[in-house]
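Here the structure is laid out as structure tokens; the discussion comes afterwards.
Excluded from the complex is one protein chain; the other protein chains are retained at their positions.
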Amino acid sequence: MSDIIKAAAELLGQLRSNKPLVHNITNYVTVNDCANAVLAIGASPIMADDIGEAVDITAISSALVINIGTLNHRTVESMLAAGKKANELGIPVVFDPVGAGASRLRNETTRAILSEIKVSVVRGNMSEISFIAGLNANTKGVDAAEEDIASGDAAQAAVALAVAEKLECVAAITGATDIITDGKRIAAVSNGHKMLSDVTGTGCMTTALVGSFCGAGRDAFVAAVAGIAAMGIAGEIAFENAGSKGTGSFHMAIIDAISRLDEKILFERARINETYR
Amino acid sequence: MSDIIKAAAELLGQLRSNKPLVHNITNYVTVNDCANAVLAIGASPIMADDIGEAVDITAISSALVINIGTLNHRTVESMLAAGKKANELGIPVVFDPVGAGASRLRNETTRAILSEIKVSVVRGNMSEISFIAGLNANTKGVDAAEEDIASGDAAQAAVALAVAEKLECVAAITGATDIITDGKRIAAVSNGHKMLSDVTGTGCMTTALVGSFCGAGRDAFVAAVAGIAAMGIAGEIAFENAGSKGTGSFHMAIIDAISRLDEKILFERARINETYR
Partner (left out) sequence: MSDIIKAAAELLGQLRSNKPLVHNITNYVTVNDCANAVLAIGASPIMADDIGEAVDITAISSALVINIGTLNHRTVESMLAAGKKANELGIPVVFDPVGAGASRLRNETTRAILSEIKVSVVRGNMSEISFIAGLNANTKGVDAAEEDIASGDAAQAAVALAVAEKLECVAAITGATDIITDGKRIAAVSNGHKMLSDVTGTGCMTTALVGSFCGAGRDAFVAAVAGIAAMGIAGEIAFENAGSKGTGSFHMAIIDAISRLDEKILFERARINETYR
């Protein structure tokens, strides 16, 4: 019996009883799914991206999720201000560097966020986290480049470890296998289904779930593992229930599965291998 | 047989034949659901939030819905300009003060809208409408604070009446029981299902339905009751058809039920108690 699986399941129980308020400054493509994913896992979402209130809303929240999927100068300012307020108050910040590497604006925003804000968790695909690591990455839009997916778990772990050490945070790379590390503990999550990449926003939803778990407990490593495993398990269940119907039904079934996830299902279905460095 | 139920059902018939154009200046989290709810009930949605066209679009619409779920300085300006144009032309304005009480920006915007624009209907949860009433409210993000829900129908009615009189409009507080009043007539709607709070935007959709009914008839009280009862009934039907599947399927089933609502279903399922002050 794995300690990390037990810890993740317990954290789900805490999340469900605490219902943390999770502030999301995110993109307008997947924002509805993110809000519904946060509700489905048992937390309470709030979205506020104007500089006139981003700081106020952060101050009453239990976690802040910053997602750069659709950026503009107005929201970047809010991300930075909200992030600083979160740091000041000890509120965990989860960062999703969507499409980092794909444009100068995304690259510069990613650099600004990581230099001005202390993040608790950064989650992205191999391209995005490689950009942060300063490694070469083949970025093709916001989806994972296939070369990166193929490069395997060992390369992923190396990149995640480099970022975790550099930023002193939890770094998570999601892909065929998901790698999460805080620089000492390394978890490999084998849950998930490839159909998840056929629906937009499954990465954003994963990050929103990580934010929800971060709002429920102090260990950001466990929170990241729990959020990522929850999404992977939901993807598997959604595929079983609706995969043959098509990606629209599968999309709804993902939210269904998140909403019905409980400690028992998470505990039984999670496939997580934890190692220590 | 209740007169208000009959009036609400008849208004649905009118809405379906008139197909009013409903202008929504709303948030980017739930805007797609609002548009689909407006279409499902039989009206025609249009969303335009730039100062360059908000007034023009209002002028060709039968109702204006203002929702402050995600605010920014650009859209606040458009809300005020559109609202003034609606007042000038006698077009009903429906206002959803999402998260009023949660940030200074939301509070100031709410105050500005209510002081510069004559609204026909204001709809929110107990926290939000209490903020407007100037009473104390425990605001926890955009969802209803539980203390407020527990405070019961009598407290809700008192707050709604205070707001209806202060603003000379229809005030609606949705919760376990929904209270709608124009200061003289008071309707208590017992339809709905608690699972509605597990999907983001069900409040926004309710307001969009109220706007659709306002675009179809002159009595804003009947329109507010009809829109709120329609959403409650849709929630019940959605729960019967899809509640056990999870919140994703339930979400789609809400739109399904709105689209299949007719005068007969509304008449038979509406549980509305009307009293006079």
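A few comments on the model shown:
Labels for the chains are A and B, by order of writing; each one numbers its residues from 1.
The criterion applied here is as follows: a contact is a pair of C-beta atoms (placed from the backbone, for glycine too) under 8 Å apart; a residue touches a chain by one contact, two chains touch by 3 or more.
Keep in mind that what you see is a predicted model, and the values were worked out from it rather than measured.
Among the residues A:Pro20, A:Gly52, A:Gly83 or A:Gly99, only A:Gly99 touches the chain that is left out of the figure. Only one of the listed residues, A:Leu71, A:Leu161, A:Leu209 or A:Ile258, touches the absent chain: A:Leu71. Listed for subunit B, the residues touching the missing chain in the whole complex are 21, 28, 31-32, 35-36, 39-40, 44-50, 52-53, 56-57, 60-61, 74, 251-260. Although one chain is hidden here, its contacts on subunit A can still be listed: residues 27-30, 32-33, 69-73, 99, 102-106, 140-143, 198-201, 245-249, 251-252.
Everything below uses one rule, namely that only the chains that are shown with their structure count from here on.
In this assembly, the C-alpha centroid of subunit A lies 33 Å from the C-alpha centroid of subunit B.
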